[in-house]
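One structure is given here, and the rest of the page talks about it.
Apart from one protein chain that is not included, each protein chain of the complex appears where it belongs.
Moving on to chain A:
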Amino acid sequence: MTDSKAETPYEDEQIRCPKLGHQVSFGYCRVERQDLPCQKAIACWHERFDVEGLFRLALTPEQFEEAFLQPPASKMVTLVELIERAKKLVQNGKLD
């Protein structure tokens, strides 16, 4: 497997998402960041099945590193850069 969007036998398995605060399916966790799984997917699912092994097969080493070895998401917003990014939209006239 090299496609993170390839379906797995666990797509409909449910778990409570600690970020969102309600039940989600593994199918959501697998693509939470579009082409990448949620950073917490291994932590959340590792007791249910070999999720790390699944992602090592599904992702390239670079994707795996990007998915799980980068800073974890939190509710503390990436304010400064998001502000700068939004300012550039205004400066560049890219608003619809």
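Please note the rule applied: contacts are C-beta pairs under 8 Å (C-beta built on N, C-alpha and C of every residue); 3 or more make two chains touch, one makes a residue touch a chain; residues count from 1.
Operating definition for what follows: contacts and distances are computed from a predicted model.
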| item | value |
| --- | --- |
| Chain not displayed: protein name in its UniProt record ("Chemotaxis protein CheA", "Cysteine desulfurase", "Multiple sugar transport system permease protein" or "Tryptophan synthase beta chain") | "Tryptophan synthase beta chain" |
| Chain A residues that touch the omitted chain in the full complex | 15-24, 28, 31-34, 38-40, 42-47, 68-83, 85-87, 89-90, 94-96 |
